[in-house]
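A single protein chain has been removed from this complex, and every other one stays in its place.
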Amino acid sequence: MAIEGRSDDKAGGRIRLGMVGGGEGAFIGAVHRIAARLDDNYVLVAGALSSTPEKALRSGAALGLDPARTYPDFATMATQERRRRRDGIEAVAIVTPNHMHAPAAEAFIRAGIHIICDKPLTTTLKDARRLKLLAERRGIVFAVTHNYTGYPLMRAAREMVQAGELGEIRVVQVEYPQDWLTTRIEDTAQKQAEWRTDPARSGAGGCIGDIGTHAFNLAQFVTGLTVAELSAELTTFVPGRRLDDNVQINFRYANGARGSLWASQVAPGNENGLMLRIYGTKAGIQWRQDNPNLLYFSPLGEPTRIITRGSAAAGAAAARVTRVPPGHPEGYLEGFASIYTEIAAAIRAAREGRAPDPAVTFPGLDDGIAGMAFIEAAVRSSARNGAWVRL
Amino acid sequence: MAIEGRSDDKAGGRIRLGMVGGGEGAFIGAVHRIAARLDDNYVLVAGALSSTPEKALRSGAALGLDPARTYPDFATMATQERRRRRDGIEAVAIVTPNHMHAPAAEAFIRAGIHIICDKPLTTTLKDARRLKLLAERRGIVFAVTHNYTGYPLMRAAREMVQAGELGEIRVVQVEYPQDWLTTRIEDTAQKQAEWRTDPARSGAGGCIGDIGTHAFNLAQFVTGLTVAELSAELTTFVPGRRLDDNVQINFRYANGARGSLWASQVAPGNENGLMLRIYGTKAGIQWRQDNPNLLYFSPLGEPTRIITRGSAAAGAAAARVTRVPPGHPEGYLEGFASIYTEIAAAIRAAREGRAPDPAVTFPGLDDGIAGMAFIEAAVRSSARNGAWVRL
Amino acid sequence: MAIEGRSDDKAGGRIRLGMVGGGEGAFIGAVHRIAARLDDNYVLVAGALSSTPEKALRSGAALGLDPARTYPDFATMATQERRRRRDGIEAVAIVTPNHMHAPAAEAFIRAGIHIICDKPLTTTLKDARRLKLLAERRGIVFAVTHNYTGYPLMRAAREMVQAGELGEIRVVQVEYPQDWLTTRIEDTAQKQAEWRTDPARSGAGGCIGDIGTHAFNLAQFVTGLTVAELSAELTTFVPGRRLDDNVQINFRYANGARGSLWASQVAPGNENGLMLRIYGTKAGIQWRQDNPNLLYFSPLGEPTRIITRGSAAAGAAAARVTRVPPGHPEGYLEGFASIYTEIAAAIRAAREGRAPDPAVTFPGLDDGIAGMAFIEAAVRSSARNGAWVRL
Partner (left out) sequence: MAIEGRSDDKAGGRIRLGMVGGGEGAFIGAVHRIAARLDDNYVLVAGALSSTPEKALRSGAALGLDPARTYPDFATMATQERRRRRDGIEAVAIVTPNHMHAPAAEAFIRAGIHIICDKPLTTTLKDARRLKLLAERRGIVFAVTHNYTGYPLMRAAREMVQAGELGEIRVVQVEYPQDWLTTRIEDTAQKQAEWRTDPARSGAGGCIGDIGTHAFNLAQFVTGLTVAELSAELTTFVPGRRLDDNVQINFRYANGARGSLWASQVAPGNENGLMLRIYGTKAGIQWRQDNPNLLYFSPLGEPTRIITRGSAAAGAAAARVTRVPPGHPEGYLEGFASIYTEIAAAIRAAREGRAPDPAVTFPGLDDGIAGMAFIEAAVRSSARNGAWVRL
């Protein structure tokens, strides 16, 4: 158990971080700030926190930012911070609505600043691919915060799959039900609901982009399988809503496995019910995000075992991202923080012109691109009455 | 709470029951016998328990049957029992492999004997419809043992849906994973596996017929919705197996709701994991068969409530089929027995030439026909690459 | 898995059973009748079902008993049934309030009839010991229905303890909370509450006799340990109630282990929350009655394993009393029925003048006596301000 990460990780001091979006009333920006702070690898020093200048200033002040580094927009921030010799930001967290991800990311890539971008990566697959080209050319560390891959037991599950403990995988069941959009709250000035149901800001996917991509990403992360094709049914239940709020997708994997993904934002009683189940020839596993410290492992013909986060049975990959002993629950913020800590290791390696430790693992541009490919394929399949579409 | 059913139900004495199938080594026959006995509404007096005459005799003796009423085949039994004036069987339980259901049922219908038939009803939709015509003409009580509808909390759920407590239903998620066919045990002389994976005895569906129909039936029972069309993916994972062992199906309901059904017999860690979840505009519910005494009810925006079997909150429909107080778990056999008790009420009404109490509820020929239509549509859709098929 | 018990068990036909108590409005009598019927080892043929003659007759009729064998009182029944040469009852179930157990049992012992008596055995330890002397002299099979020992996984737990899988036992935590006596319902003509809170009918213990004895018995059954002394705190919370409704007891075992027992009938949210936890030098186990098909087994330093009823891991002792496969839940009635089936094996052995199979296990007079000793010691300790009292 490594409470605060390896001390050598702290070499060279904390990473100077900026933030785009995340001002007053935002949700995920604050999560990113806690995640950055938790393991003490970052210090937030600059921000373009809102597209409303007055709100940007107020938000910066509330966070104790230097007013000189509280910018009215991301372009100014990228330009100004690039020019600072000694203390310009090294990395930026982009936590705006989806449609701003690509332009902001491009500006910071051009400024040579590493990027931590919320998901989905962009609003089109084309933009996503373009960002990859740009970032690779400049040697930018580019992370996409599919934070659920930061949970220790999801890393344990992945390690178990890789070690063959499940045998050949046959069935993948992933689901992500929520209930907060059961009624038309986008009409009630609820900011989170408003932009997430607006195609101009969210892109072509509603529920599928907001949470379906998380479920898709997590299943990919753990299984390592390739989805060959999918058949999707996207539905909008709430009258007047402009994007899907319920998603059912079947997968055919390249190895012959089959999968199902259900995501919904209109399922009362589900607050944030991400669940992953994987079945192979030798064993099955089950994990729920809302009680993330338990992994159920069922070897065929033997009793199910409850593997707890922090226990010896959770293995090395989980131990790397574990802070406190078993029985002391870690949760959402810790999982998110582990992603930030992994990114920090990559940024520090980049500082020193070396490759990061091979154990360092976080979702990046390929995951972001896969997510956009998933959204576009699903939207296309659904529009074609559920026809199987290659991914 | 009615521990032993209403006493007026016992009027006219116990119902004389015969059984076809269910001899040595059978599973479901013994379950039917316990179910018939539990509430003391039936007495088993005759049997054609095996197609092997010697085994039929031995099985009859083990059950204490009169050797004169231990028959070598169902046809003889139907003929002989019909002729007994005073003590011939009034009803017969058909618990053979699927392919024998239709011929046996036809023989007993013609003998004027009521029928309790295991599921699926037949091996073809055509046979199923034919049985309905025959039975109706003769005034036969014909039950199909979709036993999971006997669980008190499934009746509570149905009553809640009917009362509008969920609002308009939008999403139905039903699943039925098992793991006992993960390997090719049909090659190991495991009788249950052997006939269930044999198209000649099971019909066109494997997993879908054996357990998929249960899941389908239960969802229909509780929601009361009409499936308009389905898209199915039937897969056979175990090499050499002749029928599907994993099933993913999406539904479009006539009211616009969407549903998913997953059934599998190759999902390690799932012993008998039937689970039903239903989401409406006002609330959601969740129930698992393996802990059937709890129903989770989640009114939108309020805490989830755990409704327990036997409690006041479970309502009148559940109370009718409840024997012991909350906290004293009832299980699979009690649910099955409740179906038998409901059928007994119908048979007693038939004895007296009256309609049964409107509260009496058990699955019958329409359910059996719907199950066959479901199997055939799913097989057809899967063969057509998941095309949407009308039901 | 033995769905209906071994066929040799049925040799000589079903056991003729009588019942004392259990008429209209009773609870546990109906449970005994189902338990007797479930595995088809008994046939109920006589009864003294109520101390009110008219009610006794009506109750007998409702159960389909021969009016000639529906007796006005247990004494008449014992006398009359003894005289029947060929078809007198072989066994009697005594399901009255506690204070009638001893006189009824004595009458049937003297009539040479085997006895299945509800718990607690009597209202005084002295009576309990006296019954033992009488019964032993006559070779009577005498069972006390501590039914929770009939649950397969409690038998598995016992077998695991005996096999040393827990190591030396150190700590035993057993609890049995209920909530049905939270208010003074004994004043509302609730029959069950009325006699259970009446010292004249219940004896010196309220909650401790009604459910505390079950908890005590179950812990003894599984651990096999000897309680050396106990310290008890019996409390009556409901104003005007005449017996305890909450019980806290600490144990010192002869081997040095320590234990705690909590029983309560005033704990809202607990319907029938019997739970047993045992910790040894090598492993711990946990089991809850309200979801009795799971046993949690935690070897020190390894993941907890969920042993399911019906699975191979549950072992031989559990398999003997298991009817249906794992995932098909068995419950309270099945556990109770298994006790009856075990008793049937003993009665059949007695019929034939041989000892029963050594695997046959059910609670008898020693358990009943231990229960009475437990009640009396606890009442004495509580009266002496929690002083440690030898058992």
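So that you can tell them apart, the chains are marked A, B and C in the order they are listed, and the count of residues begins at 1 in each.
Assume contacts are C-beta pairs under 8 Å (C-beta built on N, C-alpha and C of every residue); 3 or more make two chains touch, one makes a residue touch a chain.
Quick caveat, the model's predicted, so the values are computed rather than measured.
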> With respect to the chain omitted from the figure, which of A:T149, A:N270, A:S298 or A:S382 is a touching residue?
Replying inline: A:N270
> In the full complex, which of C:R138, C:K282 or C:R380 touches the chain missing from this view?
Replying inline: C:K282
> Touching the left-out chain: which of A:G47, A:G150, A:P326 or A:G386?
Replying inline: A:P326
> Taking the entire complex into account, which one of C:Q220, C:S264, C:T308 or C:T361 touches the absent chain?
Replying inline: C:S264
> If the hidden chain were put back, which of C:R14, C:R110, C:K132 or C:R170 would touch it?
Replying inline: C:R170
> In terms of residues, what is the contact footprint of the unshown chain on subunit A?
Replying inline: 3-4, 7, 10, 13-14, 27, 30-31, 33-34, 37-40, 62-64, 178, 270-273, 289-293, 308, 310-311, 323-334
>> Even though one chain is hidden, which residues of subunit B still touch it in the full complex?
In response: 297, 301-308, 311-313
>> What does the interface between subunit C and the hidden chain look like in terms of residue numbers?
In response: 170-171, 173, 175, 177, 179, 182-183, 231, 233, 235, 237, 246, 248, 250, 252, 256, 258, 260, 262, 264, 266-270, 277, 279-286, 296-300, 304, 385-386, 388
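We adopt the following convention: only the chains that are shown with their structure count from here on.
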> Counting only C-alpha atoms to place each centre, which chain is farthest from subunit C?
Replying inline: A
>> On a C-alpha centroid basis, what's the spacing between subunit A and subunit B, in Å?
In response: 44
> Just how far, in Å, is the C-alpha centre of subunit C from the one of subunit A?
Replying inline: 55
>> Please tell me the distance, in whole Å, between the geometric centres of subunit B and subunit C computed from their C-alpha atoms.
In response: 34
>> Counting only residues that touch at least two other chains, what does the list for subunit A look like?
In response: 297, 304
